[in-house]
Each structure stands twice: as C-alpha cells, then as structure tokens.
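Left out: one protein chain. Kept in place: all the others.
The chains carry the letters A, B, C and D, assigned in the order they are written, with residues numbered from 1 in each.
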Amino acid sequence: MLSVRDLNVAYGDFIALHGVSLDVDEGEIVVIVGANGAGKTTTMNSIAGILHVRSGEILLDGEHLERKSPREIVERGLVLVPEGRHLFPEMTIQENLLVGGQAARSRRNLRVNLAAMEERFPILGQRRSQAAGTLSGGEQQMLAIARALMSEPRILLMDEPSIGLSPLLTARIFAMVQEINAMGITVVLVEQNVVQSLELATRAYVIAEGRVVLQGGAAEIRGHADVKRAYLGEA
Amino acid sequence: MHAALIGQLTIDGLLVGGVYALSALGLNVIFGVMRIVNLAHGEFVIGAALLSAVLFERWHANLFVVLPLAFVLAFGLGALIQRAFLRRLPEDLASAEATSLLMTFGLSYFFVGAWLTFFSGNFRSVPYLTGAWTLGPFSIAQARLAAFVASGIIAVLLALLLRYTALGRSIRATSQNVQGALACGVDVERVRTLSFALGTAIAAASGCLLILIFTVNPETGANVTLASFAVIALGGLGNYAGTLVGAAVIGLAVSFTGYFATAQVAQAAPYVLFILVLLLRPAGILGKSGA
Amino acid sequence: MSAPLLEIENVSRAFGGVRALDGVDLRVNQGEILCIIGPNGAGKTTLFNIISGVMRPSSGDVRFQGESIVRWSPQRIAAAGIARTYQIARPFARLCVRDNVAVAALVHERTLERARRAAQDVLESVGLATLADRPAGSLTLTQRKRLEVARALALRPKLLLLDEVMAGLTPTEIDTMAAFIEQLRERGIAAIGGVEHVMRVVMRISDRIAVLDFGKKIADGTPAEIVADSRVGEAYFGTSLDDVGAAPPTKGHS
Amino acid sequence: MRRTRLQVIAAGVAATAFFFVLGGPRLAASAAEKPIVIGASISETGAYADSGKLALQGYQLWVKQRNAAGGLLGRQIELKTYDDASDPATAVRLYQRLIDQDHVDLIVGPYSSAVTASVANVAQQHHMPMISPEVASTAPFERGLTEIFQGIQIASDYVEGPIAIAKEKGFKTIAVTGEDTLFPRSVVAGVDDLAKKMGMTVVFNQLYPHNASDYSSIVEKMKQSNPDIVIAASYLPDSVGLLRAMKQANFAPKLVYEGVGPTELSFGTQNGKDADGVMGTGNWSAELKTQGNASFVKAFTSTFGHPPDYHAAANYASLEVLGEAVKRVGSLDSAKLRDQLATLTMPTVMGTYKVDPKTGIQQGYKSLVLQWVNGKQFVIYPKALAQQPPSLPFVSWSTR
Partner (left out) sequence: MKGRTVIAFAIVAAVLALVPQFLNGYARSLLYITVLYVALAYAWNVISGYAGYLSFGQVTFFGLGAYTTAISVTRGNLPWWEGALLGGVISAALAVPLGYLMLRLRGAFFALGMLGLAQTLQVVANSWQLTGGGSGLFLPPGSNALPAYYWTLAIGLLTFAATLFIDRSAFGLRLQALREDEQVASTLGVQVTTTKVWAFVISAIVPGLLGGGYAWYLTYVEPVSAFATRFDLQAVAMTILGGIGTVWGPLIGGVLMSQVSEMLAAQYPQAYLMIFGGLVVVLLVFLPRGIAPAVSAALARHRARAAQGHR
C-alpha cells in the first residue's frame, strides 16, 4: 500500500536520512523504532509531506507523493498524528476536530464523524467547548488521534503517541491503536516504547543514523541481538 | 465642568481608539499566522487613507464606496506581496525573523515612495461628516463616531469569520500550531497568503476610517505602525480581545496627554507607552496571557 | 569526607500551573558521575537549566563549592567551572568549528590566537580536529554532539552537565561516549548526565543514579540500589527493570 | 590575500576619486548666445508639495513671459529646477549641484524656511545673491549673511491685522496656537506684546508639532480657556484640521484667524461652507491693484488652467526683481547684483520691493488680511485696500 524507496532528507548541510526504504501492506501495523534523533520523525514527516524530500520516492497505491503538499496527501487518505500532538491549544476541542475533518474527502460527513468521535471518546464530547490546551496529556493524545480520524484516513501515521504518558495511559493508547487497525485502517507507528510496540506490530523497522539497519517481522526483531543491545539495554 | 471635560476627553479617546484597534487587528492577524512583524503596515493604512482622500476630492466618492474598494485592492496587493516576496524569504540569513524585518522595512519605504509618487506629499483629509452631535455637555464628532462604529462592525465580522468559518478555523489553527495544521491537511501556504491579504485589507479599511479623523501624508505611516504596535504591545500579541483594550488605552493616552500636557507629548505618547510596555514585559508580550 | 561539589536543595520550578520540578534534592561530589534518568518531560532539562543559570528556580537553592549560585548569571557559572551541553545540539552555525570552541576557551585565554590554539587541542581530543575550519552548521548529528562536548570541555569545567548526550548515537558511538565520560572521572571532572534510555551504559558508568519522574526525585542511589527499587521500574518503564532486561551494574560501587 | 583585497579597495577609491574629478569642473559656457540659466530647488514632494508646485509655476510664468519679450541681456532664459522633497540636506546638495555642476548663472530661493535656512549658507559660500520669496521668518536673515534677500512680508507683521480688527470690535481674550516650526513661531512671537499694547489678554498659548494629525485635544484646551478670538499660525493642512476639530468640539469663538492656511484656494474646497468667516494673512490677492497684477493673474490662469496664489505671486515677483537688477547692472556680475538687490526699490505684483540693505529683511511688502465669505476670499484689512468690511462675529456651528 505504502512504499518508500531510497528516501534522502537534509536540513541545510545536515543529512538526516540516507536512503530509507519502507513497505507497508494494507491492514498492517508497522512499527518503526530507533534512538532519539535517529530519523524516525523525519521519516514520518517526509511521508506526510511536511518535510521537503531531497531524493527518493514515496508511493501510495502506486501514486507518487514525494512532491505533493501535505494537503494533497491528506486528501489521499494518508494522515499523520504528529509527535508532540500539535493540537491547537486555544481552540475548543470541537474546533480541533472540525479542522481535522476539513479535508474534501471527509467534509460531507463532518457532522457524522464529529458525533462518532464524541461517542468513541466520551471525554471529548463532554468537554467539547473547552480549550484543547486544558486537557491532560492522555486526553490530548486522544484528541490528536481523533482529529486525525476525522479525515477518514486509510493509513494513519502515529509518531510517538505514548510519549510522556503514564504506563496505564500508554496501555490505553496501544489498545486504541489496535482498535483503529481493526477498523481497517493501516497503521505506521513510531515508538520508543520498543517492548510494547513490538507486541502489537506485525512488522518492524529499526532506524539508526538515518538508515534502516534492521527490518522484519515483529517477533523476529524482538529476538534480534542488536536490537536488544542497542535499545533494550542488554549487553 | 471638570467632569464634563473628562467625559469629553474620554469620548474622544475611545472613539479614536476604535480605529487604532482595527489597524492593530490587521497587524495581529498577520503576526499570528506568519510570525512576521510587518513594518509596512502603516503604509497600507496610509495608502488607503490617501486613496479615499483623492477619490473624495475628485468625485466626492464617499466612505461606503471607497472602503470596500480599498479593501479589495489591498487584499490583492497583500496576496501579491506575500506570493512574490515574503514567501521567498531566504532561510540562510541570521534568522527568519531578521530577514522578514529587513524585508518589511524595505517594503515600508518602497510604499512611502510609491504613495509620494501617486498622491504627492500633501497632507490630506476627507471633509465628510464634519459635524458633531451634542449630547448633554458632550459633543460627539460625527466622523469619529462613524469611524468607531464602522471599525466595530468590521472587527465583529472578522471575529465571526475567525470563529465560524472553515477558513477562520484554518487561520487560527495555523497561527496556533503550524505543524498541527499541516498534519490536518490545512493548505498552510494558502492560509498564509489569505491572512496577509486579509491583514492588509483590514489595514486599508482602517485607513479609510482614519482619514475621517486625521490629517495624513505619505510620511506618517511609521507613526501608524508604531501606534498599532503600541496597541498590540499593551494588549498582547496574538490576543484579539486584548487588542481592543490596548487601543482604548492608546486612544485615551493620546487624548488626555494632548489636553493635560502638550500636543508634542500626545504625539510621543504611543511610542513612550510602547517602549515602556516593552521594557516592563520584554518577553511577556509574546505571551497570550493577560487581558 | 569533603563538602560536595554541587548541592541542590529542595529546588522547585513551575511553568504556569505545571510543576516541572518539585522539591528536588541532589548532591554531586568531586569527580563523581551521576546519571539522572527519567522519561521525556520528567524535568531533567529544567534541572540542567537551573544549575547552569539559564533559569531561576521558583524556590530552593543550588550551591556550588559551598556558594549559592541561583542568582548568578550563566556566564559567571560557566566561568566558575560548570559547563553544559544541550539536548538538541546548538552549534553557532555560521562560525567554524574551531571558533565555536574558541568562544568557550576565551574564558581562560587572553588572546583570540591562544584561544584558537586551545580550541584546536580540545578538538583533537574529541576527534573533530580535521573539521576545524568547516562551518558548524554542516556537521552531522554525531559531530554536533561532539562539538557540544568540546565546547563544554574548553571551559575546563569542574562539573559537566551532559543533557541527553547519548541520544541519537549508534551503539558504537554510545560506547565511545561512555568511555569518554568514564575518563572524565580520571581527570577529576564531575559529571551529571541526563539520560532517557540506554540503561546499559548508565549502569556501567554511573557512580550514582537519580531517578526523576514528573518533576520529583523518586530514587537516588547506586546502580544496584536503583535496579532493586521497584518504584523506579513501575514509574519509568511501566514494568520492572528485570523485565526489560536491564543489566546489573558492571562496576561495583556499592 | 590581504594585499589583493587592499589593491581592489585602493583601485575602487582611485576610481571613485576619478569620477568626482571628472564630474567636477566642466568647461564653462562662453558663448553669449547660450541662455541665462536660473537655478532653484522646489519642494515638489514632501510636506510642502502643494504650495511648492504653485511657487514653481510662478517662476515658470515669469521666464516664459520674459523670453517672449526677448529675454534678458539679449539672451534667452532657462529655468533649471530640482525637487528637494522639503529636505534641507537634499536642498543644500542640489544648490551646490546647480552652482558647481550645472553652472547656473543665477539662483533663486527654494520653498520653506527650514530648507532656505540651510541653502542660504551655500549661496553665501559661492557669493551668489539669492532672493527668498517664501521665507517670512526673519531668523535666517539675522545670521550675518550678505547674499540673501527676503522676497515676502515678514512674519511678525501677520497678526497685527486680526488683532487690530478684534480691538475695534471690543474683543478681549486671545487663544494662540500654531505649528511649532520656524515660520509659524515667528508669526506668533510678538503676539503677547501686541496684545498687551492693545489692552487684550492672551489666555492660551501653546504650539503643536509639525506632522500633527489630530487637533481635537488642543482645540478642546482652547475651548476650555474660553477666548474671544483664536489666532492660529498654521499652514494649509493644520488650518483645515484645526477648523474641523473646532466644529466637532462645537467651539465657535467670535473671531477665527488661521495664518496662511486660509489664503490657499484649497482651504475653501476642503472646508466648503465651514470656511466662511475664517481669516488668514495673505501677502497677495488677485484683487490687489499693484503694478501688473491683473495681467499676471490673467496670464497665469490661462497658462496653468488655475488661478495663482500668493506663492506664485511672490515667486513671480522675485524674478521680476532679479530681472530688473540684472538689467540695471547690465551683466551677471554677482557682486554688483548683490549691491543692486540690497538697494533696489521697485514695484512688483506683490507691492513695492524694498529691503533693509544690511540684513536683506523685507520692508516694502505689506501683508493683507483675507476673510472667507460665502465661499470666496475678500481683502478686509488694511482698510485702504479692503474690498469689504470684516464679517463678524464668527457664526456658531449650529446656526450655519
């Protein structure tokens, strides 16, 4: 479904990605793990069109995305839940959701989707006219996910959804990822919480220094010695 | 008698404050979305003011014709400037902010020169609604009241646009979090262009109203820019409600210092207030806290 | 036992309503390596900002060599011997690598020429000497991290604050960095490292570990004590440390 | 490396120097057939643009008429002007350019006191006599300069008229204001003494800055002082602004005098009916029975499509004087011209030109008080020249 080929991205003189390639099949949960600064977020932002790609290809169902604007990419059903949530803190929860559902592909269902989200995340319904900035960390993350779902994505990119959350909340987020996947939405997940994310993923990629250093089935990656050494703290 | 005088000065100050508020709102919309401090803002205000003066002189075109015209022209001009220049700000100079400052500083003088060419250096005003209504001990200048009411209507329309339309939500979303807006598929480039155009158009609208009260020439733009910034500095950058409070304070300060001190002090009042506010809240005015 | 090099006493710091730090106490002795671990947002960077004078605490005191430094300017603190690195490397992008370091060397050297020479020496020691004339903006992430350290070293610090110095490094580089930090101990430089992950290294190099969680210090002890502390595992990893396979400390400082 | 750079710089400096040297001395015109060039800078843009344009047209008309009548000393005349944008530094450079670069034969003054004050020094340095048709303030003439001559009425005369009229009507209290620049200041400088002499009191005296745009506060203050008459030393934009603020404050004293603003024709177009009753000091009027005035007005109107004002007249008169001086001297010798201008007495459209030979301060021209009545200007003072008596008191705003 999504195919990334030989992606190169640079910030000024600094090269952040050296030829990253990924494949995601329909219905999968693919997890990308790697250390801070390894290039995970850069990869996600590049796919979503937020970063300018120096070279390489990004194909969604065979269509090139690498020169498309973020808006055009959203219209094709690929939506990012960015790292750090990036909500609109002074807008109400409902307004946040409305902005999320503004894409042409979902606009006619705007009210229906809004109701659906308020039902799925009751807290968002109860506080719909409260400013988003007043929500707690976990609630904000839910809002960020709900906002992304408003545009009826086919493939959802989630960048570190568990960041800064307590174990309990992290578990809820992961459960939600599975639910979303069960709705038929393909998920690409970037996580630092390697252990838990590998549990729910079908496949995984390990990124270091802007390169894919390992890839394979989730279980396989879990068992890999290098990963244990680098990210799980084993000698 | 004394109470009546205070009342009169208050009325005069608040009515002018309405126009300051409108100009500052335009500046605030641009800053909110683009993070650009537009030093050429006053030039757009003055350009529209001079245009309406000239149209009035020639054809007695009244405010209600000129304001929409100036609004549309300025909207186009703003969009053009954003597309042609501001969007192409290079990123390799000291900082994006520095470059945008230098660029809008250049733009401001470009337009001073342009207005001097088109309108000459004459001081102009529009002798429209020159009378006053008497209300008890107070006299209410028709032009001031008209400008105040019109400013209020435009401000309310702007508020409605920002709150209840998809474009308005996109503008607010972009000004609060660009990354988030991008992730939601908001066409941020378009929003930036529209915001700059809208801010410029509001500036023009305030210019059409300002000329009912003030006498201006092409070189008075910098005063308007500074006064508008003083309003924002007082009210909070990006804070639309605070803008109204700031404008009232500036209007009153000018009106009262003009009476109790001298016209020179009144002229300096916005700058002095501006500098004082900056010094008392050097970082704080970026914050959205406060009124 | 001599007085501690750095004492942090009941330091709190609030942003708006949020308490980023809440009554934190910490001590660092001469030549000691202390690692502060905790998830993103636990307050590590805030603590570094307060020690280095970039930020004032809302309450509490920080003493360096017995003197309170909470009212000192960052430059005074730097000159007194506390150097820091930034979590996200912040090179002076348009200056060359050598001049980046020379800025710091100027604290001890009178002339620019001598500062540049001193800078060159420091660059040698961190392996950046060949890049000395390049603009710092063109360095890779790893090189930037090293430049951060080089600049801090040029201040000839007694205490080095390393904010997420391991972040973004490959396993090999992490080993190099760890070796470097251990070598600080031999040179008599104390260090506080802020670390989110990379437990393996933390356990190996630390004399002591402190754990921050939501602005509070929830544990402070030798690596062995920390591993044994169940609260730490709960708060930080969502599970016990044994489950994630954290290695026992390789150095017996207990 | 350093040497290369310095070579580049040195070469640059040399080239620039060369440019200046080359650009400097040009071969002086020798042939007598060449036209006599008169140079001036005028404020075509900037704060004084309106009046500057009329001033320039005054110069242009005289040159045109003179050339049609055979020129001067048998040569045609050419006017060379630049726009100084009302900026003194620019004007200084432009006059130097006119004298050193363009090698003009004669110069005449620019517009506005501030500009003239700086330019006078250039005239002095180059020993080029210069008539200043626009500087009513005497300060620039009191600096020991020998080359400048005032071609307009002196400012301190201006308020004599309105105060005399007020005295006659028995008005007692005066509020004084004006723009805080050289000329308006000199207009109101003597007002305290004059009022005392006339047995009147000044109840308010405060100036407002150049570039002021809002006059409501100062008007409110004047209103509070409750004066019989208002004397404002103002130019066109501020006189309009003040009048409007007075209307808005519903403030109508018994006599309103607004300096030179009301003498400009656009004062009427900008204020409409509100202009009625306002007085101002004119230096000139189309109705004036001075020598050649009627034909001047006619020629001006047919040439430029609009009637002249006092700027045009004063500038025209200055060239009349300069032309006469050249004719009498019989050459362009500047020392002789200087002496001639200092002692010359002659009739012009402005009246009789006559200056104090020591300072060059004008003594001949007399100022007039004009008043707007039913959309037209009339001379009301001095009585000998009055077209009609003053229409007083000023009509209250509500009964218009």
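Heads up, the rule we're going with is that a residue touches a chain if its C-beta (ideal position, glycine included) is under 8 Å from a C-beta of that chain, and two chains touch if they have at least 3 such contacts.
Just so it is clear, the model here is predicted, and its values are computed rather than measured.
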Going by the whole complex, the chain not shown touches B, C, D
Touching residue (missing chain; options C:Ala14, C:Val107, C:Ala129 or C:Ala224): C:Val107
Among D:Ala89, D:Ala335 or D:Val395, contact with the omitted chain is made only by D:Ala89
Identify the residue among B:Leu14, B:Leu73 or B:Leu89 that touches the chain left out of the display. B:Leu89
Quick one: say which of C:Ile50, C:Ala78 or C:Ala190 touches the chain that got left out. C:Ala78
Contact with the hidden chain, among B:Met34, B:Leu77 or B:Val112, goes to B:Val112
Interface residues of subunit D (partner: the chain not displayed): 1-6, 8-10, 12-14, 16-17, 19-21, 23-25, 44-46, 82-85, 87-90, 92-94, 96-97, 99-101, 114, 117-118, 120-122, 124-126, 137, 139-140, 143-145, 179-182, 185-186, 207, 209-211
Touching the absent chain: which residues on subunit C qualify? 52-54, 73-75, 77-79, 83-84, 86, 90-95, 99-100, 102-104, 106-107, 111-112, 115, 151-152, 154-155
Residues belonging to subunit B that touch the chain removed from view: 37, 39, 85, 88-90, 92-95, 97-99, 101-103, 105-114, 116-117, 121, 222-223, 226, 229-230, 262, 264-265, 267-268, 271-272, 274-275, 278-279, 282-283, 285
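One rule holds in what follows: only the chains that are shown with their structure count from here on.
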Chain groups still in contact once subunit B is set aside, others held in place: A, C | D
Chain centres computed over CA atoms; the one at greatest distance from subunit C is chain D
Subunit B to subunit C: how many Å between their CA centres? 48
Residues in subunit D with touches to at least two other chains are numbered none
Touching pairs - complete list by chain label: A-B, A-C, B-D
Over in the complex, which subunit D residues touch subunit B? Could you list them? 43-50, 85-86, 180, 206-209, 211-218, 220-221, 224, 236-238, 240-241, 244, 247-250, 269-272, 274, 397-398
Sort out for me which residues of subunit C touch subunit A in the complex. 39-41, 93, 135, 137-142, 144, 164, 167-171, 174, 196-200, 203, 234, 237-239, 243-247, 250
Residue ranges of subunit A touching subunit C (in the complex, touch as defined): 12-16, 35-38, 163-164, 167, 170-171, 192-193, 195-196, 208-209, 226, 228-235
